[in-house]
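All remarks here apply to the structure that follows.
Shown here: the complex without one of its protein chains, the others still in place.
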Amino acid sequence: MKPAVVPLHPQRIPGRADRLRWIVPAGTLTGTGPLAEVPEPLATLLTDGTLTRIELEGEAVVTRLGADRTWAREGPRVRSALHAALGDPAGWIPATGGAPRDDDARLYDTARAVIAGQVGDFARSHGGRIELVGVRDGVVTVRLGGACHGCPASWFTLHQRLERRLRQRHPGLRAVRDAASPTTPASLFGRPHGSSGASS
Amino acid sequence: MSTGCHTGDGTDPAAPPGAPRIALVGAPNSGKTSVFNGLTGLRAKTGNYPGVTVSRFVGTSRTGRHRHVIEDLPGTYGLEPVSPDERITVDVLDGRLEGARRPDALLIVVDATALERSLGFAAQVLARELPACVVVTFTDELARRQGRLDTEALAEALGVPVLPVIGHRAVGAARLREQLTTWRTWPVPAVAPPTEPAERDAWAESVLAYAGYRPPERHRITQRADAVLLHPVWGTAVFFAVMALFFQTVFTLAAPLQDRVEELFAWLSGRVDAHVGNPWLSGFLGDALIGGVGGVLVFVPQIMLLFLLLALLEGVGYMARAAFLMDRVMARFGLEGRAFVALLSSFACAIPGIMATRTLPSARDRLATMMAAPLMTCSARLPVYVLLIGLLVDPSARVGPFGAQGLVMFGLYLLGAVSAMLAAWVFKSLGDRHSRPVPFFMELPPYRLPAPRAVLVAMWSSARAFLRKCSTVIVATSVVLWLLLNLPVHTTGQLRAAGDDTADTTAVSAYTADHSYAAGLGRAVAPVFEPLGFDWRVNVGILSAQAARETFVATLGQVAAAEDPEQPEQALRAMTHSGGDRAGQPVFTAPTVAALLVYFVYALQCMATVAVLRRETGTWRWPATAFAYLTVLAWLMAYLARTVTGLLGG
């Protein structure tokens, strides 16, 4: 028996004070991208201007705040509305699906954000560097520099973290590869492709 | 280098006035105090018993030029206080505590092995919207018990910095100190965590999932140990064995150590006799200082052992078990299990016992326990008991396999404990009957090996407090008493007139003491103690013991030495009433000694206890009540003891 309330928590998006990423459990909602329709309590927040936009991003719902409002004030209302709306997964209707090319572009943006954020911080804190080389067909290629270059242990750790974070936001991710050894299958230590969810 | 102080206004003289204030908050037993010690280099007492920080500790952390005032707040499970301890924490967080600025930032200490619950608490604290950093403790234990946690992901999910720290090994302390310097940049979560329990649980679950948290396996040792230690039969047997061992260790292990200290003072005394010519100076050094203070210092080994055992039992986690086992018994007297721990601590000293009542959530339970705590046989009574029992019972006397002296000692401990329980019951029953009963709950922490440092610190700090008492209160009383006993100076003419042989130093000393200011004082209160059979010398002892019980030994030692400097022990035994109806009869008859012993069981002769009662209750009403009821009770019970012993002795 689980509590009826869907687990969720908000996270800031670096450099985007008007947005919050609400992490929800894997499989609660499917799809990525803008939504055509959301269930009622959340829809009201869009009509009254509290929120200007709601988007799905893998295992998260990204909400954009209306002008002249603060999360400190509106956050609890948005959270309660989300809790209510997540009780009705069928009410979330995505806008017409994007082409695969769009999907890679979105994955590229996500990967850039993740590398600029905590995962990159982690690499830097260990004297290393991580660069985004490119994204193609759901495969993200990165290059390691600094202390991380050529160190299998650091690749293992970084790869795990990066993949976990990316998959949370972008379930369509197929693999993360090191540009230095493109032949290394990304799943050497990891789970099989296509499985979703954080390792736990 | 850094300074700390107990409660008070919570200011720290070592810190500049404008230094940022950072408060440590966390659940009881989350390792807060270890983190505090790691940050400040202070040696606050730590233990494995929920609620060890029974007062606020303030210290300074230094990182380069930066100084931060660190405040260790009492542990609490939530920010809706149900105990006075928790009230302090909430008041400090809200800036409502008088004399204390609201903290500038918070360090939220969470136990990695109990993260599910700790996050509920962290949610409440984060909702206070102060800059915060989360410190995760016991990460080593989490890993040992096959748990897992990604602290970086936790930081991302919480929206505040997260640092793992292993408090008792000071791992991560340097990084934490570094982190303190950046407190201004610590964020406040974008959205305050929810307060509604279902939403809060959902939030915590989501955060834990994001941080890849895997809760630890059950603690095998705790499970196995508890199967025995909390077993209806074995658990009870072990409990009594532990209690018996507790007292056995104190009395048998300490004895050889005490002999060493005694030898040291005897040697010192001999040096003074041999090398100090001036009789006044030699008398002062030998009688007042070495005789008075030395007589009390002999008990340092015993007191240190007592505190060591308490610290060990607490550090391992057995105290919480003892409280669990004794809860039902305590319930009979209207109290709860934690009151048992407070009373057990009072065997060492009533002061830590009274402070430990802060863990009692109910104000009525607290008062009842505080009123009872001074009745538990504290270590200060030991010297008095040892001296008086020596006068009452022949050391070779035996009852079955037990020495008679030991049995009397045990009886006195029992009398104190039983009286304490009854007193608690009376005070609890007299308390306001309309106040709401407070829920009972208690956490049993896993068994842990206490850090040797923490145990030694606990022992040393109490020994230091005792030594400080010896070097101030007891020295001062001894000196004043010595003066009172040796003044005024009598001329040879006066001595001759009294028919004393001036060549006989013993006779001269006896005359001087008998006509001293102290004797006048002792005689002035004689009507009060006359029915108990005390003479002026005992009265002087009781008056001087009012500040601290141990002084009684020092006083009697001095009185005896004043009467016969050559053989004070003989003098004490042979002491006779010098006037009144009982003139010529020995003072220390069995009924009188019994009355004295019982008087010491009950009387509140400890100014430090009175002061702590005043501080803890915030009014003079309770210390006055305790003082009055205990003194009256002491007199009545002493009279009873005298009468009964008189009848038995024929």
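The letters A and B name the chains in turn, as written, and every chain counts its residues from 1.
Convention: a residue touches a chain if its C-beta (ideal position, glycine included) is under 8 Å from a C-beta of that chain, and two chains touch if they have at least 3 such contacts.
Convention: contacts and distances are computed from a predicted model.
Undergrad: Not counting the visible chains, the remaining one has a UniProt entry; which protein name from "Ferrous iron transport protein A", "3-methyl-2-oxobutanoate dehydrogenase (2-methylpropanoyl-transferring)", "Transglutaminase" or "Carbohydrate ABC transporter membrane protein 1, CUT1 family" does it give?
TA: Looking only at the record, the undisplayed chain corresponds to "Ferrous iron transport protein A".
Undergrad: With the full complex in mind, choose from B:F36, B:Y77 or B:Y599 the residue touching the hidden chain.
TA: Checking each option in B:F36, B:Y77 or B:Y599, the one touching the absent chain turns out to be B:Y77.
Undergrad: Return the single residue from B:A241, B:A255, B:L281 or B:V329 that touches the missing chain.
TA: B:V329
Undergrad: Looking at B:T33, B:T60 or B:T113, which residue reaches the missing chain?
TA: Residue touching the chain left out of view: B:T113.
Undergrad: Hey, which of B:E262, B:E443 or B:E530 is the one touching the hidden chain?
TA: B:E443
Undergrad: Give me the subunit B residues in contact with the hidden chain, please.
TA: 77-78, 80, 82, 113-117, 120-121, 197-198, 200-201, 215-216, 222, 226, 230-233, 235-236, 324-325, 327-329, 331, 337, 436-446
Convention: only the chains that are shown with their structure count from here on.
Undergrad: Of all residues in subunit B, which touch subunit A in the complex?
TA: That would be residues 129, 152-153, 155-157, 159, 187-194, 198-199, 201-203, 205-207, 209-210, 212-214 of subunit B.
Undergrad: How about subunit A: which of its residues touch subunit B in the complex?
TA: Subunit A residues touching subunit B: 3-12, 20, 23-25, 71-72, 75-76, 78-80, 83, 117-118, 121-122, 161, 164, 168, 198-200.
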